[in-house]
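Notes follow once the structure below has been shown.
Complex shown without one protein chain; remaining protein chains in place.
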Amino acid sequence: MNRFLTLVGRDLRLALRQGSDATIAVMFFVLCVVLFPFGVGPEPNILARIAAGVIWVAALLASLLSLERLFQNDYEDGSLELLVLTPLPLEAVVLAKTLAHWLVTGVPLIVAAPLLAVLLNMEADGFGVLVLTLAVGTPVLSLIGAIGAALTLGARRGGVLLSLLILPLYIPVLIFGAGAIDAAILGLSPRPHILLLSGLLAGALPLAPWAGAAALRQAVE
Amino acid sequence: MHRFANPARFLRLSAVIQPWAAGATVVLLVVGLYLSLFGSPPDYQQGDTVRIMYVHVPAAWMALFVYVNMAIAAAVGLVWKHPLADLFSKAAAPVGAGFTAVCLVTGSLWGAPMWGTWWVWDARLTSMLILFFLYLGYMALVNAFDDPERGVKAGNVLLLVGVVNIPIIKFSVDWWNTLHQPASVIRMGGPTIAGEMLVPLLVMAFAFTAYFVSVVLLRLKSEILARKIQTLRLNDAQGR
Partner (left out) sequence: MPVFAGTDLTCLRGDRLVFTGLDFRVGSGEALLLLGPNGSGKSSLLRIMAGLLRPFRGRLAWDDAAVADDPDRHRGRAHYVGHLDAVKPVLTATENLAFWAALGGAPVPEERARAALARLGVPHIAGVPGRYLSAGQKRRLNLARILAAPAPLWLLDEPTVALDRAAIGLLEAIIAEHRAGGGMVVVSTHTDIALPGAATLHLDDFTPAGPDDGDDPGDDAGDDDEDTRP
């Protein structure tokens, strides 16, 4: 456990010193959402209708943005080989790095989301559910994305490839996440959606580190 | 070459199987097409349009069947490191993607007279579209590395992740579809398949399977030969 926290701490420290990942992800998220009124017109009713979907799609793309570098730096400077060789199981390494990535890029998205909901005239009923679904859903995005980041290490055009691999797998998260907000706004219970989303998280928590570790072992071989 | 002692046996075996598979493809396809175009009645609602089903539905079956087979081969490749299992997924992927594309195109063609539009976000078609993306992602990943072996290995992990996700995606898309669309839309390949429709459907499915077998054998053979050439060149380069 100590080693796990050491690794999380080191990745957080690296992210804070380098400083750009978190801000870029949030800025991309905000800009992406702000583009929509220019595309579909400033009509408040239309914006309110599409708000949940737009925010979720933008969150999805924003979390994808920084995933490419999740293992890339460690791979290039040789740290990854050494991480494979530490007594910490590789699955725990994947989980620790994913957790640090989510803390740096996922949490700011959750914080920024209500602001964007205001800009898009989302009904007030949806706000709480928006934050809740993002809080449950963005870890799933980071976990699935970690698999893709590990698989594309050393590939040509890794970043584009990563989105091609990962975006189809994001679809269930998008459906349940945006669906919960729509349900809440329509006065229905968002509970089933949120439970399904939690189910996805429960499934991804053991499976993603396993698959990511398998991919990393291949990458350093 | 040392590791192709086994593939040598495979090459001999495939040389025996392949003419039979190719012959079966031709015969079954001719019979199947005759049955579906002339030997079966038109649907009382959809008329002759229903004949698209005889290509559409078997293609959909094959799309899923091939992906599951690739995932099984991936598991075999990861666990037992069998070189043929690795090559199988790589050889099968474009064929599976082709079936998926056929399924999507025929679905769109079928949708035009039925729904009056070329594309409807019907749950089954949408799931097929996502499956198509999964195929494309796999093929892109396998070919993205300088070392072909690494590409195949990464592809194996992706296939296993994908096969776990397919039921989840299917479920979520069905869920999404019932929420956003009235249930009265006529479903493709609907539940009322009469016996005389089932026979051509099955014949076509077997024809597609035979086609799949013969093409995959051919692709496996060429892949093995390509690897052999590569090994020879590598040895040349090293003066051995």
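Each chain gets a letter, A and B, in the order it is written, and its residues are counted from 1.
Simple rule for what comes next: a residue touches a chain if its C-beta (ideal position, glycine included) is under 8 Å from a C-beta of that chain, and two chains touch if they have at least 3 such contacts.
This one's a predicted model, so the numbers in the text were calculated from it and none came from an experiment.
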{"item": "Touch criterion as defined above, residue of A:Leu14, A:Ile50 or A:Leu119 at the omitted chain", "value": "A:Leu14"}
{"item": "Residue touching the undisplayed chain, where the options are A:Val34, A:Leu82, A:Val118 or A:Leu195", "value": "A:Leu82"}
{"item": "Missing-chain contacts mapped onto subunit A", "value": "2-3, 6-7, 10, 13-14, 17-18, 73, 76-79, 81-89, 154, 220-221"}
{"item": "Residues from subunit B at the interface with the omitted partner, ascending", "value": "1-3, 145-150, 227, 230-231, 233-240"}
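Please note the rule applied: only the chains that are shown with their structure count from here on.
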{"item": "Length of the line joining the C-alpha centres of subunit A and subunit B, rounded to whole Å", "value": "31"}
{"item": "Partner subunit A, residues of subunit B touching it in the complex", "value": "78, 130, 133-134, 136-137, 140-141, 144-146, 150-151, 153-154, 157-158, 160-162, 164-165, 168-169, 171-173, 175-176, 179"}
{"item": "Touching residues (chain side subunit A, partner subunit B) in the complex", "value": "147, 151-152, 154-158, 161, 164-165, 167-169, 171-172, 175-176, 179, 182, 196, 200, 203, 207, 211, 214-215, 218-219, 221"}
